[in-house]
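One chain of protein is taken out of this complex; the other chains stay put.
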Amino acid sequence: MSQTPFPAVAAAIRKTLEGQGFTRLVGAEVVSVDPGVVVMGLDRRAEVLQQNGLFHGGVIAYLVDNATTAAAATMIDRTSRSVITAEYKLNLLAPSKGDRLTCRAEVVKPGRSLTVVDAKVTCRTDGEEKLVAVALATIANLDLKTA
Amino acid sequence: MSQTPFPAVAAAIRKTLEGQGFTRLVGAEVVSVDPGVVVMGLDRRAEVLQQNGLFHGGVIAYLVDNATTAAAATMIDRTSRSVITAEYKLNLLAPSKGDRLTCRAEVVKPGRSLTVVDAKVTCRTDGEEKLVAVALATIANLDLKTA
Amino acid sequence: MSQTPFPAVAAAIRKTLEGQGFTRLVGAEVVSVDPGVVVMGLDRRAEVLQQNGLFHGGVIAYLVDNATTAAAATMIDRTSRSVITAEYKLNLLAPSKGDRLTCRAEVVKPGRSLTVVDAKVTCRTDGEEKLVAVALATIANLDLKTA
Partner (left out) sequence: MSQTPFPAVAAAIRKTLEGQGFTRLVGAEVVSVDPGVVVMGLDRRAEVLQQNGLFHGGVIAYLVDNATTAAAATMIDRTSRSVITAEYKLNLLAPSKGDRLTCRAEVVKPGRSLTVVDAKVTCRTDGEEKLVAVALATIANLDLKTA
């Protein structure tokens, strides 16, 4: 765990995510950053849909990629280490018909070199949060000197 | 395999992909559609990068999602069936530093209800194609009447 | 959900698992079968270990394969349908040093053609259950007439 006070860690993670060109293009927001848990969200608009008016699978994958990596980033000492996505698996469970996507990523097992994170993606549909995807990710921790 | 002549199938798949709101936002192109193989590509620009100037992992996932599903779509009779991504796993192998991403998806095993597809993503870097990601996807075939 | 009373469904699933040649070879037991949840276990002995005296990864995979498929089997009408493993992803989190493995598989999302199931594998070590693996599986439902 970082030696830096957590609010400063959270602010740095949020700033990194929100500063990505692709995050601005997609229009996603960082909802919350807590130790081991990061939540991101995205409102419906035509530019993030596929041909049937559902949120595009690639948008769901973007949220999973970013939120899982950020959740792992909350567990390291950022003065000496950084994180990088090694791999993830994503299951799409139901059509994303609603007006807002939310991805909640939570660390399952932090490790010295690898952190395993799961993610649940819900779509707010008629006022209810419906589970639309689940994912399981492996995030690698790198020493900054060797990264 | 579809009863429709393949060029018409390919044109329909290309039109579907290029008509997606998210495809237009990302700026990706369908390079080729052949039986069992679909290639998509994307040029570098600031809006598709992450904080270190690499192509964003979510962009790679978008290409994998679309190209694998489209490759599976080349194997069905589109008059009676449609395809939907069930799941995929994506391994990121190397930083995507170059000027163009290309994703080539190829059917490993077509099936009545499920088609398995693999994908390789390369990044053109200093004129050479470098392998940056591999993926393995399961695409579900649905009967149109029940979809 | 099956029209057959659940205790009869559970007994049939248990009998199928325990009758497998490989289950008898491995020496695993069905701990419990409930709607959407199946638990299997295995005691330590030299024949199920790898070179460092840990439970072999293949034994963990065997438990995941069987327990996830059986959990999906609790959700179908067995008079007209059967289940088959389409794919799974397994993350090994920690060495399995203890004296007993337990795999708990739970349905995340039942579906008409596909059921998604997650699994947690723990190893009882010095009297405590330690999480050693997590998995995410996709199980296909087949019509018996077409299987």
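Per-chain numbering from 1; labels A, B and C assigned in written order.
The rule is simple: a residue touches a chain if its C-beta (ideal position, glycine included) is under 8 Å from a C-beta of that chain, and two chains touch if they have at least 3 such contacts.
Computed from a predicted model, the values in this text were never measured in an experiment.
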{"item": "Partner chains on view for the chain not depicted", "value": "A, B, C"}
{"item": "Of B:46, B:108 or B:144, the residue in touch with the unshown chain", "value": "B:108"}
{"item": "Touching residues (missing chain, whole complex) on chain C", "value": "16, 19-22, 24-26, 46-51, 56-59, 61-66, 69, 84-92"}
{"item": "Interface residues of chain A (partner: the chain not displayed)", "value": "86-87, 89, 112-114, 116, 138, 140, 142, 146"}
{"item": "Chain B residues that touch the omitted chain in the full complex", "value": "89, 91, 93-94, 108-109, 111, 116, 118, 131, 134-136, 138"}
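Assume only the chains that are shown with their structure count from here on.
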{"item": "Rotation angle (°) superposing Cα atoms of chain A on chain C, nearest 5", "value": "180"}
{"item": "Two chains sharing the most C-beta contacts", "value": "A-B"}
{"item": "CA centroid of chain A to CA centroid of chain B, Å", "value": "22"}
{"item": "Intercentroid distance (Cα basis), chain C paired with chain A, Å", "value": "29"}
{"item": "Between chain C and chain B, distance of the C-alpha-averaged centres to the nearest whole Å", "value": "32"}
{"item": "Per-residue overlap in chain A, given as positions that touch at least 2 other chains", "value": "89, 91"}
